[in-house]
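After this line comes subunit A, so read on.
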Amino acid sequence: MSATRPAVSIKSLSKSFKTGVTALTGIDLEVRPREFISLIGPSGCGKSTLLRIIGDLIEPSEGTVEVNGKPAHRARLDHDYGIVFQEAVLYDWRTVSKNIALPLELLKWSRDKRAARVRELLELVELEGFEDNHPWQLSGGMQQRVSIARALSFDPALLLMDEPFGALDEMTRERLNLELLRIWDASGSTIVFVTHSIPEAVFLSTRVVVMSARPGRIAGIVDVDLPQPRTGRTREEPRFFELVTQVRELLAAGGAEVT
Partner candidate 1 sequence: MSHAVVQRRVLDWAPAIAVFALGIAAWQGLVAAFHVQEFLLPKPSVIAQTFWDERGGLWDAGIYTFKEALGGFALGSGLGILFALLFAAYRPLGTAFMPFAVAANAIPIIAFAPIMNNWFGLLNIFSKMAIAAVLCFFPVLINTVRGLTSVDPRSIELMRSYAAGRGSVFRRVRIPASLPHLFAGLKIASVLSMIGAIVGEYFGGPINALGVTILNASAYTNFPLAWAGIVVASAFGILFYGSVALAERLTTSWDPSRRDFQTE
Partner candidate 2 sequence: MAAIAIEQPRRTRGADTARGAKRVALVLVGLAVFWGLWEAYRWIGERAGVTWPFTVDDTNMPHIHEMLRVLTKPLQPGGPTLLHYEWHWALFTGKEALVGFLLGGAIGFALAILLAHSRILRRGLLPYIVISQTVPILAIAPMVVLGLGTKGVEPWIAVSVIAAYLTFFPVAMNTLRGLLSPDPRSLELMRSYAASRNDVLWKLRLPASLPFVFSALKISATASVIGAIIGETPASIQDGLGGAIVNFNQYYSTAPTRLWATNIVCAALGLAFFAAVLIAERLILRRAPENIA
């Protein structure tokens, strides 16, 4: 495994929709393996679109995207990434275990292998005991944990997350932030994380990519040099506030209305 090949490589990317809206323009970005990158920007800046282009769920108008050294399309077919949305998108008719096992079923894993992996994942996201529950019996935070477990089920090198904690309350959010970092460390994957929240972006990431208002460009990238592993105290460090301010100023410069 080459240590220098980027996990995600985006060159001269732009995206315009049929409606005439230009969502993204001139995006160049490289994500190194095992990084935690946040994409942050005002509404409509195209960060979710960018995430979907990386995942080959939308096609770019111009430019190239490579994941794991392959074109994004190939990467999707090779199951090189897992995705987590803001809604948990769990299937009501499946139990928690079966929801997590869904991608493994599609990959034709044997029943035993699936069962073993599901057990590992339940431990990882701390949901042991809830194997046979149905999604509607779980709280929002728990549902998202199931969603994360599912995304990690086939151990992808890359994890794409589109505001996964956006629908949750602040306390659950902070707790899940810590959990996510623990999972990130344990799984060794690269994470591209879209968020609205500046503190969340700074807390979680190794780098924060700040995007400008539509049409989306990269307004700037902030290196987050806070020590790892991050803890609950990290949010109280002076350096944390400095970085948050840096991000905020970049956002404002990029045309975001920041109070």
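Selection criteria: all candidates are chains of the complex that A comes from, given by their letters.
The rule we apply is simple: a contact is a pair of C-beta atoms (placed from the backbone, for glycine too) under 8 Å apart; a residue touches a chain by one contact, two chains touch by 3 or more; residues count from 1.
Remember, it's a predicted structure, so these values are computed and weren't measured experimentally.
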Out of the listed chains 1 or 2, which is the one touching subunit A within the complex? 2
Across the complex, what residues on subunit A touch candidate 2? 52, 55-57, 76-79, 81-83, 85, 87-94, 102-103, 105-106, 130, 133-140, 142-143, 167
